[in-house]
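Dropping the structure in here first, questions after.
Shown here: the complex without one of its protein chains, the others still in place.
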Amino acid sequence: MVSLHSYLILSAILFSIGTIGVLTRRNAIVIFMCIEMMLNAVNLTFIALSKYLGNLDGQIFVFFVMTVAAAEAAVGLALMIAFFKNRESIDVEDLNLMKW
Amino acid sequence: MLGAYLPIIVLLVVAACFGLGSVVVSSLVGQKKLSPVKLQPYECGCEPVGSAQERFSIKFYLIAMLFILFDIECVFLYPWAVLFKRLGVFGLIEMGVFVVILFVGYIYVWKKGALEWE
Partner (left out) sequence: METIAIPAINMSVIAPEMILSVVAMALLLINVFVKNEQKGYLGYLSIAGILVTLYSLTIGWGAPQDGFSGSVVQDNFAIFFKGIFLVSAAMSILITDQYLQREGCNQGEVYPLMLFATVGMMLMASGTDLMTIFLGLEVLSVSLYVLAGFNRGSIRSNEAGLKYFLLGAFSTGFLLYGMALTYGATGTTKVVKIAAAAQSGMVSSNLMLVAGMLLMATGFAFKVAAAPFHMWTPDVYEGAPTPITAFMSVGPKAAGFAAFLRVLLVALPVFKAEWSSLLWVLAVLTMTVGNITALYQQNIKRMLAYSSIAHAGYILVGFTAGNAVGTSGILFYMLSYAFMNIGAFAVIILVGKKGEENNNLADYAGFGYKHPALGVAMCVFLFSLAGIPPAAGFVGKFYLFSGAIQAGYIWLAIIGVLNSAASVYYYLRVMIYMYFKEPTEDFNWVRLSPAFIICLIIAIAGVMIPGVVPGTILELAQKAILM
């Protein structure tokens, strides 16, 4: 039997890997994949807690997170394509027209 | 206890038999006119050998985006389908509203010409 703690620790590790990925990667698509990883780490937390607490709210939450992540993916890809058309790149180093 | 898994095992066996069967039967019965193009591994219409950095047409992304959007809505259809009878008329109406909203998006995408491939 895998305990709740193991799940929570696993999802915390996944979330941290995602966060570090977002902060260190340069390619917008890879950054977005890291964000998706963070969201899925949260999903894992929700499912584990839902099972542990014996109530379904967490699982319902996961449904919504999944749909929202899909909508974000679609919008994100569209924005990247629009950017790519004008700049021929999706490197975040090229997001540099505006700086203070 | 394990009896509950019997249908799944049956399904696995049938699926395996069907898959294997169709491959074996077509290789025994089917005609063979080999050409270089046909002998290449199947890659959904792309050139199988070439630079890995090759760019895909932007249309693939568009279709992928639309696929994700409409596909993920099944997440809500499955639980509803499982409890269809117990949710009664109310559930039916709610799901009707949901599908109508999806349909608005579908009409929009269609009229915008995003489903055409040219």
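In this document, chain identifiers A and B correspond to the written order of the chains, with residue numbering beginning at 1 in each.
Here is the rule we go by: contacts are C-beta pairs under 8 Å (C-beta built on N, C-alpha and C of every residue); 3 or more make two chains touch, one makes a residue touch a chain.
What you are looking at is a predicted structure, and each value in this text was computed from that prediction instead of being measured.
Student: Would you write out the residues of chain A that touch the absent chain, in ascending order?
Tutor: So the residues of chain A touching the missing chain come out as 8, 15, 18-19, 22, 28, 31-32, 35, 38-39, 41-42, 45-46, 49, 52-53, 55, 57-58, 60-61, 64-65, 68, 71-72, 75-76, 78-80, 82-83, 85-87, 92, 95, 97-100.
Student: Across the whole complex, list the residues on chain B that are touched by the chain not included here.
Tutor: Here the touching residues of chain B are 83, 85-88, 90, 101, 104, 107-108, 111-112.
Quick note on the criterion: only the chains that are shown with their structure count from here on.
Student: Can you name the residues of chain B that touch chain A in the complex?
Tutor: For chain B paired with chain A, touching residues are 58, 61, 64-66, 68-69, 71-73, 75-76, 79.
Student: Along chain A, where are the residues that touch chain B in the complex?
Tutor: 63, 66-67, 70-71, 73-74, 77-78, 81
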